[in-house]
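The following block contains the structure, expressed as structure tokens.
One protein chain omitted, others in place.
Each chain carries a letter (A and B) given by its place in the written order, and its residues are counted from 1.
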Amino acid sequence: MTRRVLMNGNEAIAEAAIAAGCDAYFGYPITPQAELLEWMARRMPELGRAFVQAESELGAISMALGAAATGARVLVSSSSPGISLMAEGMSYLAGSELPLVLVNVMRGGPGLGSIQPSQSDYFQATKGHGHGDYRVPVLAPSSIAEAIELVPTAFEIAERYRTPVMVLADGIMGQAMEPVEPHFRTLPPCAPDWALTGARGRPPRVVRSLHLRAEDLEAHNRDLQAKFRAIEAAETRWAEEGLTDAEVAIVAYGTAARVARTAMARARQAGMSVGLFRPISLWPFPAAALRDLAPRLRAILVVELSAGQMVEDVRLAVEGRAPVLFHGRTGGMVPTPDEVVEALRRAFLVNQPAGEPSFDPETDPLGLICAMGGRR
Amino acid sequence: MERSVVIAGFGGQGILFAGHVLAEAANAEGREVLWIPSYGPEMRGGTASCTVIVGDEPIGSPVVDRVDAAIVMNPPSLAKFAPLVREGGLLVVNASLVEAQSGRADVDEVRVPCSQLARAGGDDRLVSMVALGALIERLPVVSAQSVSQALRTIVGARRPEVLEADLGAFEAGRRAA
Partner (left out) sequence: MTATTGPRVATAAPRLIYRRPELLAEDSTHYCPGCGHGVVHRLVAEVLGELGLGPRTIAVAGVGCAVFAYDYLRLDFCEAPHGRAPAVATGIRRVRPDAFVLTYQGDGDMAAIGTAEIVHAAARGELITAIFVNNGVYGMTGGQMAPTTLLGQKTTSTPGGREAALHGYPLPITEMLALLPGVAYAARGSVVDPGAIGKTKAYLRKACEVQLAGAGFAIVEVISTCPVGWGMTPRESIDWLRDAVAEVYPPGVVVDRTKTVPVAPAPAAAGSEG
């Protein structure tokens, strides 16, 4: 076994992108992802690759668009308020069908919010960023080692489907250090047949998102939707832990899933059979797997560093087959394992087998149980 | 067995560095470890802290609601982190700067004049190494040999001229505890 090395999450993501053959990085300083930009500022010029600290996130994502249009492999990173500015470019990239990997190291919002870790950009990441009918694959690592694996995967998906892909991390993931195997996956160079290279010996190419005729734009949208269905069919990712005998499943991603894992261990010590369902691709959301799991469960507890965003997708996936409860913290606060254990205790009360006392909302003074789905 | 340690003090006391050394020592032992710093404006002049979690299984929660040990290097850190130490846990206090007691009868409170020992070692910035020595002596989260090895890895690569001072401060902390 190779000796593992300690790496900070931001730096590990940067180095994984470099190994994957990233040709260009464009960014703007913002906490808690500044180390990623600083790492690239040193490493990319060393390797003769492009690095620009842009005038704004609008500038950075637009530079990325230009570089991607020439067939370059491009990485951009920011944190929540910066991602809002990049929303414009993400819509254009999706409409122009350009590959790109964008890392969001989430912090608390809304507005300037805080610089502490958060998952309150789930809606933004999975439901939009910018205007128009489009989807962007979103990969959410829950450890630095997994981030290293998912960065090249993100480039592969981006190039396979000609789409921007988001890697969704948070302040903890960005700032923490963990031991990782210093093996980073390399990808073969890409030379797409649509890239702008100068029209030497061939008809000119245009990278565009404008289609003024409604018929043309509808046809373009149909093509995009077909691509999104193909991504849903092939690129849905999730992980399961301890679900075989679980009566209650926690659904959580990223840092929340790590808190959930510790809570799960404590709950099992206390005699509660708890498992973890961890979405890795947030779009496409692993809805079918969750729907199949739900009937076996007494309840599902969704844990997020937000006021409750992914919980909506869980409810849509489960379609009432199990009660769905939620526990979250906001503003940069992170749920503690004991809080989650407490929420689990209440989850076990929601859906009692016949003969046991049923759940009483009066016993939930902390408001930990936000909603109940259909009971058996 | 998972152990969590929080190290807290003023910016400039080498707080994050001491955590890094502890994390590197755990890594050298082939164990799982997670190091997480406090970050942001507070690290410029105010309180700095970091948490190190060492275990034999992959580390779950990066946030701890109770710690096995805390090193507090200044009065605000005592107030903030002493209550987090679990019953029967360890509290290392820099007695040079912290006069107050924690009031925790249920923890092992070790008072070490870290700043004085650091100054005796030739550099005020060694203060966290002294404290780390005291911690490892009382609660061997990792072995002392692993810490020495980690110091050689980290300091030896960047500033070999101060390696001996760091090793000396670590040993002084162990003796003082």
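Just so it is clear, a contact is a pair of C-beta atoms (placed from the backbone, for glycine too) under 8 Å apart; a residue touches a chain by one contact, two chains touch by 3 or more.
As the structure is a computational prediction, the values presented were derived from the model and not from experiment.
Student: Identify the residue among A:8, A:33, A:62 or A:281 that touches the chain left out of the display.
Tutor: If we include the chain that is not displayed, A:62 is the one touching it.
Student: Taking the full complex into account, find the residue in A:41, A:54 or A:333 that is in contact with the omitted chain.
Tutor: The one listed residue touching the chain not shown is A:54.
Student: If the hidden chain were put back, which of A:19, A:41, A:145 or A:207 would touch it?
Tutor: Among A:19, A:41, A:145 or A:207, only A:207 touches the chain that is not shown.
Student: Touch as defined at the start, partner being the missing chain; which of A:96, A:116, A:262 or A:306 qualifies?
Tutor: A:96
Student: What does the interface between chain A and the hidden chain look like in terms of residue numbers?
Tutor: Within chain A, the residues touching the omitted chain are 23-24, 26, 50, 52, 54-56, 58-60, 62-70, 72, 74, 88-89, 92, 96, 196-201, 203-210.
Just so we're on the same page, only the chains that are shown with their structure count from here on.
Student: As a quick test, compute the distance in whole Å between the mean CA positions of chain A and chain B.
Tutor: Spacing between the chain centres: roughly 34 Å.
Student: Which part of chain A faces chain B closely enough to touch in the complex?
Tutor: 4-6, 31-32, 115-116, 143, 171-172, 175-179, 255, 258-263, 265, 334-339
Student: In the complex, go through chain B and note every residue touching chain A.
Tutor: These residues of chain B touch chain A: 20, 23-24, 27, 30, 32-37, 39-41, 58-65.
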